[in-house]
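Apart from one protein chain that is not included, each protein chain of the complex appears where it belongs.
We call the chains A and B, going by the order they appear; numbering starts again at 1 in every chain.
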Amino acid sequence: MEAWEEGDNPMKKFMFVNRKAPYGTVYALESLEVVLISAAFDQDVSLAFVDDGVYQLKKDQNTDGIGMKNFSPTYRALGDYDITKLFVEQESLTERGLTLDDLMALTYEDEDDDWAEKPSIQVVTRAELADLMDEQHVLISS
Amino acid sequence: MSMLHIVNKSPFERGTLDSCLKTSKDGCAVLLIEDGVVGAIKNSNFADQLASAMPAKQVYVLEPDLNARGFTKDDIIDGIKTVDYSGFVDLTTENDNVQSWV
Partner (left out) sequence: MKFTILINEGPYQHQASDTAYQFTKAAIENGHEIFRVFFYNDAVNNATRLAIPPQDDRNITNNWAELAEANKLDMVVCIAAAQRRGMLDDDERDRQGKDASNIHPAFRISGLGQLVEGGIQSDRLITFGD
């Protein structure tokens, strides 16, 4: 029996993998909508930002000129929904001339640590991300 | 855990096959479908990169997609195995999890 099958409420590891920049296509926005819904299901949810997906977390997005809704503030709400693991691939950042400082400072309050505010974004190497992906039961790519 | 990686775009159009080969771990399976099958063709600029991923990773190509684009199993890099849709299904059940590189 798998660990997630024990008990009445099986918990699976879901990873949402994001590979595309925001606004050029709808995938970043609509993937975020699935992530928010998944929060209601008590599963072990994490997000991975790889290749151009790292641009989804870029700070200072201003969409006034393109007439589209700026949905980047929604990433800030993830912490409130208990979605606290946002893995960003180091190599993807480096290839694009970006560092952690270019990304939004996303945080959550850790209820197991006196509600201390902690960063949700973890920069991981490609190899570390591969290991994380290997542990997942469900990988939803967009 | 062994993962099945599915890549559906040509390596000349999209970086997903390149990213997949760099990220995926030894012992995994990589299946090329749809336009991704062109990555399996011998003598292209991508052939060496894909050939060197084997045998650590097993590469498969969806034969119906190969044929649709005017190629046969004679045109693919040595070591790559062809599957039909039934074989595609088997790959998803034989590996512990599945990731689509869309």
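As a working rule, a residue touches a chain if its C-beta (ideal position, glycine included) is under 8 Å from a C-beta of that chain, and two chains touch if they have at least 3 such contacts.
Remember, predicted model here, so these are calculated numbers, not experimental data.
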| item | value |
| --- | --- |
| Interface with the unshown chain - residue positions in chain B | 6, 8-9, 33-35, 64, 84-86, 88-90, 92-93, 97-98, 100, 102 |
| Absent-chain interface as seen on chain A, which is shown | 10, 12, 14, 26-27, 30, 33-34, 37-38, 40-41, 43, 137-142 |
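Here, only the chains that are shown with their structure count from here on.
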| item | value |
| --- | --- |
| Distance between the centres, which are taken as Cα means, of chain B and chain A, whole angstrom | 27 |
| Interfacial residue positions of chain A with respect to chain B in the complex | 17, 19, 50-51, 91, 126, 129-131, 133-139, 141-142 |
| Residues of chain B that touch chain A when the two form their complex | 1, 3, 15-16, 19, 22-25, 97-102 |
